[in-house]
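Let me begin by presenting the structure, written as structure tokens, before commenting on it.
A single protein chain has been omitted; all remaining protein chains appear in their positions.
By letter and in written order, the chains are A and B; residue numbering begins at 1 in each of them.
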Amino acid sequence: MSTTPPDTLPIRTSDDVVFVRQQVRLRAVQAGLGLVDQTKIVTAASELARNTLDYGGGGTVTLSSIDDNGRRGVRLVFEDQGPGIPDIPLALQDGYTTGNGLGLGLSGAKRLSNEFRIESALGGGTRVMIARWK
Amino acid sequence: MPRSTLAVLAQLLADQEASIVKEWLETLSTGGQLQSGRIREPELRTQCTSFLQGLRTALAQDSNDTAAPAFAPVKQLLADISKSRAIQGFSPTETAMFVFSLKQPLVNAINRSELFAANSLAGVVWQVTLLLDTLGLYTMDEYQKSREQVIIRQQREISELSTPVVKLWDGVLALPLIGTLDSERTQVVMENLLQSIVEQGAEIAIIDITGVPTVDTLTAQHLLKTVAAARLMGADCIVSGIRPQIAQTMVHLGLELNVVSKATLADAFAVALKRLNRTVVSLKTDPRQQA
Partner (left out) sequence: MDRIPILKLGDALLVTIQVDMHDRLATALEEDLTNRIVKHKAHGVLIDISALEIVDSFIGRMLDNIAAVSRVLDADTVVVGMRPAVAITLVELGLSLAGVRTALNVERGMELIRLRHGAAERDVDVDNAS
């Protein structure tokens, strides 16, 4: 079975966020995810893409389709060279925001994914990986 | 070079096949294997004959080790028989008796025959007994395995069957849940219910858990999420039939249901009708209805 090669997309504008959502949806459908799972990963992607744009000053997302011994899914890596997150556990708390958001993006994206990893260094940018399996 | 005991036994099985099968079938039918019509005589006879022939082939290869390749075909046959017995509803004992009841006819045949020296008879009988015991136990194991498969399959079927969304009234759905709710099943149920709400334009959904013996934390959370999701879609949920133990568990877990709950499905239905501005009246007390 052929899997689409990884794709790296820019996140520079609000329109890019829309495009990322569409591409993630395509991958999710290809991986055979059900409607609810598709919706979950697309929503998580939307949250993270917006954070990359709003707080990271823009960046990229790399989409890959995963096939681990027949277990298929979608993996997304969001990267930016922004200011970084000083206190990750704090940023992951429901309701914590430094902007005027609801503070649900990061924590919500974590709940909506099967895998979640975040790395951030003050002044060194932020990298968030999520995956959703079939 | 003298022929081995096993080879001689094989010879015996060939010579006396007809009489052994006849006696074996008699024992089996006295033991009740043919009663209740779960299996018919011709099928049973075929099984007996096939088993004897398989056994003979294995013994002719000078083997009495049931783990040896020589016994593979006999064991396959027994596995098949066990499987069909499990499906036909035989008990494990009845299934094992298929093999055990061959002992007597076989020992009789050995005694009748002149192939064995008188002083070796006890040894031969002992060998045959051990062999049939091993095969009998093997039958039990196989029976158990297929029984487990049957149970797993039935559980899956039941869980699919037991989560129907039913329409009680225009705009009122009920989801009578029966059996243990694991989180995977709860998820399926939840999606089904929400989908039905859209399809039927139902404003009220009653989740009845009278038939649910226990609820764990995860399941309780799924339940609450269903209620929350339904609200976002514009429908209200009523949970009915929460058993005392479940109520206690929920309170202990700090998961007091943040939803409308009613003791019984009937109570919940009454609430639903009221919300829809409907009421149930007795035909006798309403004179307009008498005609």
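Everything below uses one rule, namely that a residue touches a chain if its C-beta (ideal position, glycine included) is under 8 Å from a C-beta of that chain, and two chains touch if they have at least 3 such contacts.
In this text the structure is predicted, and so the values were computed from the model without any measurement.
Novice: If the hidden chain were put back, which of B:D62, B:E191, B:D216 or B:D267 would touch it?
Specialist: B:E191
Novice: Thinking of the whole complex, not just what is shown, which of B:R40, B:R153, B:K167 or B:R231 touches the missing chain?
Specialist: Selected residue, touching the omitted chain: B:R231.
Novice: On subunit A, where is the contact patch with the chain that was removed from view?
Specialist: Touch with the absent chain occurs at residues 14-15, 17-18, 21-22, 25, 35-36, 38-40, 42-43, 46-47, 50, 94, 101-102, 104-105, 107-108, 111-112.
Novice: At which residues does subunit B meet the chain that is not included here?
Specialist: Counting only subunit B, the missing chain is touched by 190-191, 194-195, 197-198, 201-203, 225, 228-235.
Just so it is clear, only the chains that are shown with their structure count from here on.
Novice: Counting only Cα atoms for the centres, state how far subunit A is from subunit B in Å.
Specialist: So the centre of subunit A lies 45 Å away from the centre of subunit B.
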